[in-house]
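I have a structure I would like to understand better, so I am pasting it below and will then ask my questions one at a time.
Note that this complex is displayed minus one protein chain, with the remaining chains in position.
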Amino acid sequence: MKRKLRMGMVGGSLDAFIGAVHRRAANLDGEIELVCGAFSSSPEKSKATGEALYLNPHRVYGSYEEMIKKEKNLPGDQRMDFVSIVTPNHVHFEPAKMALENGFHVIIDKPLSFNVKEAKALEKLVNKTGLVFALTHTYTGYPIVKEARNMVSTGEIGKVRKVYVEYPQGWLSTFLESSGNKQASWRTDPSKSGAGGAIGDIGTHAANLAEYITGSNIKEICAMLNVVVKGRKLDDDSSMLLKFDNGATGILMATQVAAGEENNLNIRVYGEKGGLVWRQEEPNTLEVKWLDKPKETIRAGWGYLSDTAKKNTRTPSGHPEGYLEAFANIYLNFAKAVHEYKPGRKINSEKFDFPDVADGVRGMAFVEAVVKSAKSNQKWTKIN
Amino acid sequence: MKRKLRMGMVGGSLDAFIGAVHRRAANLDGEIELVCGAFSSSPEKSKATGEALYLNPHRVYGSYEEMIKKEKNLPGDQRMDFVSIVTPNHVHFEPAKMALENGFHVIIDKPLSFNVKEAKALEKLVNKTGLVFALTHTYTGYPIVKEARNMVSTGEIGKVRKVYVEYPQGWLSTFLESSGNKQASWRTDPSKSGAGGAIGDIGTHAANLAEYITGSNIKEICAMLNVVVKGRKLDDDSSMLLKFDNGATGILMATQVAAGEENNLNIRVYGEKGGLVWRQEEPNTLEVKWLDKPKETIRAGWGYLSDTAKKNTRTPSGHPEGYLEAFANIYLNFAKAVHEYKPGRKINSEKFDFPDVADGVRGMAFVEAVVKSAKSNQKWTKIN
Amino acid sequence: MKRKLRMGMVGGSLDAFIGAVHRRAANLDGEIELVCGAFSSSPEKSKATGEALYLNPHRVYGSYEEMIKKEKNLPGDQRMDFVSIVTPNHVHFEPAKMALENGFHVIIDKPLSFNVKEAKALEKLVNKTGLVFALTHTYTGYPIVKEARNMVSTGEIGKVRKVYVEYPQGWLSTFLESSGNKQASWRTDPSKSGAGGAIGDIGTHAANLAEYITGSNIKEICAMLNVVVKGRKLDDDSSMLLKFDNGATGILMATQVAAGEENNLNIRVYGEKGGLVWRQEEPNTLEVKWLDKPKETIRAGWGYLSDTAKKNTRTPSGHPEGYLEAFANIYLNFAKAVHEYKPGRKINSEKFDFPDVADGVRGMAFVEAVVKSAKSNQKWTKIN
Partner (left out) sequence: MKRKLRMGMVGGSLDAFIGAVHRRAANLDGEIELVCGAFSSSPEKSKATGEALYLNPHRVYGSYEEMIKKEKNLPGDQRMDFVSIVTPNHVHFEPAKMALENGFHVIIDKPLSFNVKEAKALEKLVNKTGLVFALTHTYTGYPIVKEARNMVSTGEIGKVRKVYVEYPQGWLSTFLESSGNKQASWRTDPSKSGAGGAIGDIGTHAANLAEYITGSNIKEICAMLNVVVKGRKLDDDSSMLLKFDNGATGILMATQVAAGEENNLNIRVYGEKGGLVWRQEEPNTLEVKWLDKPKETIRAGWGYLSDTAKKNTRTPSGHPEGYLEAFANIYLNFAKAVHEYKPGRKINSEKFDFPDVADGVRGMAFVEAVVKSAKSNQKWTKIN
């Protein structure tokens, strides 16, 4: 019989940002319940978090190691089904590895890991265990992004020629990491974030979005990375020229020093017959520009949408869904895959339409290539 | 010790619209769990719904009467804390009355009841019992609507002079009720909806929004009601001139035959020094127009917002929240009030900032006055 | 042989607003040249204006009477062809009458006259003389407004059901007339403006726009007029419910106390199949909302537009035209009619597509009916 799935969380104490997002995304549809967690390396923080979340104190653990071990020994009608990992990048690999090795499915925040090597090791393990593994590239969870992907793949705008993807934010315009801001601190610290700053934090989202919508991979880049704010150790600004597998070209920019910008991820894709424009800050709208007829505005919740968009929508048109709902779509699609999991059978993440470990490996390769390109005098650098 | 609140639901079977909205709103923040329900007058439907929601089959009831009686007899550590009523208008009064009489708090969809008489009876009962009672006028749950109310009350735009509130939808542009559409059928049926069609369904939202933001009541109206689609039995279109308590004047329109419109509730409030514009379809934005300086765009999630807006926000700026989050704010604020409830102490719904039974009574009086005005040759009709 | 038309101007000295607009509109297309003027009741001002405009000093006159008399006596290859009247409302009738009586075509700013009586007298005279007579209801000069009219008349959006037209401005939010502002002074003075304040100044534009696009006349109104700013003598704010000839209903508002608004004339027209939205401040765009397909955005300059829109456009799409170009379209269409003028033959202003004396009479009847309705306790007042 079908039942709610049981989630254990690694990271996400009360003072973190993304942990609460994951929990709300998991809560929304009533398909998942949080049953345990190792919310912090500080036992006090972890305990306080568990209490605030009304968890059984016996299932609030002092470390992910403890959680995985103890949960594994619980009876099957209590034991967690999967682990949600919401720690900073340098604490992605170990808990993910241990969860997989102990038979737990995993959903994990992006970027996948600290570097390409870790990413590939995880991919190997996922392929070996056959467990369900999702990466929360939130923005492909929006129904209208799925509609855009569908329009490209069905040829409505013709062969894709140009792709412009942008991710401007402004919150790192000042030297915020010096003021004790937790979010800023680890993201600008190479020992926690990895080789990329802005490029890892948000550039990977942009690249993933472009590849998801176009169905084509970025194969070569020509990148400029900048440290705009004095004293910062990692890039806070990036721009690059792009070449795609399918012959299209384009531009990607991701910056955290565009003063006044919020979270303005946006993409424009032009084909032979028309162009698509999507902006994350108004996520329920897709503009479709045509060569010789009026621009159309596709909107979430209408009957004319594709099935894939409809399946990822909860409300009628004009009742806006947002970021948490996009996030919840990833959890919901992940949960559907977990329900269908059977040992020895490989899950088709394409069918369930969530970002998976292969997307994570691509993201890490992208970061590596951008850092390499930025240091090179050669124009073009391949993504391996 | 604080714990999750336990909710029982009346109405909201799988084929209903608003029931699922209420459930997601209740789920989102992890503060409420659905423990029981009487989801439909059809026992099969109710059972199927309970199953889909992973409920204990013993707590899926055949009627609200049964639910209230049996839950009352459960031990205190299992018994539901409150009832959520999501049935059509003509099945609001009885379950609400019975819940209150049996000591359960109530959260109920709008409009409050079938007519003013029922509304006033409920108000009396709420005042007598002191139980917590919330009405889901969703749109005042948006943080930016709260910001607008705050700007008016603190005098930022000066004394209010003009109020324009609109609620255009297009979904009833055709004779949809003849095609078996469940939503259309009861809303256009006077035996289920009450004296008002569009004016009750969405006009009450518009009036409530205008009064919430301005902090002033509509005291007189001059209304035109139309049945635009042939064969329909209730108004599907309304327009009216308004006079407010505080001397402001304005216009309200609510229509369901504006072909192509989605759910375009919007309001403009002009004071001596500036004007506010808010549109529900882009709910995270408030435009503020000034007499002699540039227009400003207030956005959800920024540090410059008032405390009341901040407390009703979950994500940073640029991570859009939507309709479900606004709905969830009503549930969350209601839940906070329930936690503070003590027998014999009256809850201040103003403090907890959710629409209450008095708003419901005002809504029903509004509908009654509009229907009266529409039939009259006199220009102005008072709202009692 | 065709030649540039020669224009004489009444009013429009250097410190006036609308005179310079008329001159630029007349200049733009190189079809008209200003040859003479009686720019002010002050001979010094008139002279200075003529000098600044590089006019022959002999043709800068002290009064319109002098101008009309002297120009009439000039040889045919020098004499002005038409008079442009850009004075305040109370100085419309006499110069227009005299010009017509002396064989000059007339183009005149709106509203047509001081009251209905004058308007009807002018209409009689135009019909008698057969001379070309245009009224500068600027906003119907926009190509996209013409496209909207065309879409309605060809039935694209189905039978019209609802019309919402608004004209909010904010510039009279304070008691500006006390500070020597010339524009504010005469417009708020009943001895210069006539019976209507905002309703005459901008309400007539709104009504004209609604009737032009829908091809239907407003037949009954239910109006509220307000004097919002203390000390003011004429209405600065108006709202009204509308009934149209063709069975549609609607709302008109025109206000000059919407603090922060610029010149935000806009209209929404909903038919059985779809709705149109046009906003003057972004005049090259027409939104078309549909019942069951994506919203379209019609834009000036595209090949898919109707002939009438194309003929009134000068630049390719994306090269925005504005207010002066709309104004120039009225001059250009008027000029075409003048070229076709032959004594004894009546000009079809419909064919040349400019607002004419009949529109002017309707405008004055509208103002009269609104003022009457505002004073009445009866709900509905007919426009005669």
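A, B and C label the chains in the order they appear, each numbered from 1.
In the analysis below, a residue touches a chain if its C-beta (ideal position, glycine included) is under 8 Å from a C-beta of that chain, and two chains touch if they have at least 3 such contacts.
Remember, predicted model here, so these are calculated numbers, not experimental data.
Undergrad: Which chains here would be touched by the one that got left out?
TA: Result for the missing chain's touching partners among shown chains: A, B, C.
Undergrad: Which one touches the absent chain: A:289, A:310 or A:372?
TA: The single option touching the absent chain is A:289.
Undergrad: Looking beyond the chains shown, say which of A:153, A:191, A:249 or A:348 touches the absent one.
TA: Considering all chains, including the one not shown, the answer is A:249.
Undergrad: Which one touches the absent chain: A:95, A:170, A:203 or A:283?
TA: Touches the omitted chain: A:170.
Undergrad: Hey, which of C:66, C:101 or C:281 is the one touching the hidden chain?
TA: Result: among the candidates, C:281 touches the missing chain.
Undergrad: Among A:74, A:121 or A:222, which residue is in contact with the omitted chain in the full complex?
TA: That would be A:222, which touches the missing chain.
Undergrad: Considering the whole complex rather than only what is displayed, give the residues of subunit B touching the chain that is not shown.
TA: Listed in rising order, the touching residues are 288, 292-299, 302-304.
Undergrad: If you put the missing chain back, which residues of subunit A would it touch?
TA: 157-158, 161-162, 164, 170, 173-174, 222, 224, 226, 228, 237, 239-241, 249-251, 253, 255, 257-261, 268, 270-275, 288-291, 295, 376-380
Undergrad: If you put the missing chain back, which residues of subunit C would it touch?
TA: 2-4, 17, 20-21, 23-24, 27-30, 34, 53-54, 169, 171, 261-264, 280-283, 299, 301, 314-325
We adopt the following convention: only the chains that are shown with their structure count from here on.
Undergrad: If you fit subunit B onto subunit C using the CA atoms, what's the rotation angle, as a multiple of 5 degrees?
TA: 180
Undergrad: What's the distance between the Cα centroids of subunit A and subunit B, rounded to whole Å?
TA: 34
Undergrad: Report the inter-chain centroid distance for subunit B and subunit C in whole angstrom, where each centroid is the mean of the CA atoms.
TA: 44
Undergrad: Multi-chain contacts only, two chains or more: what residues does subunit B have there?
TA: 261
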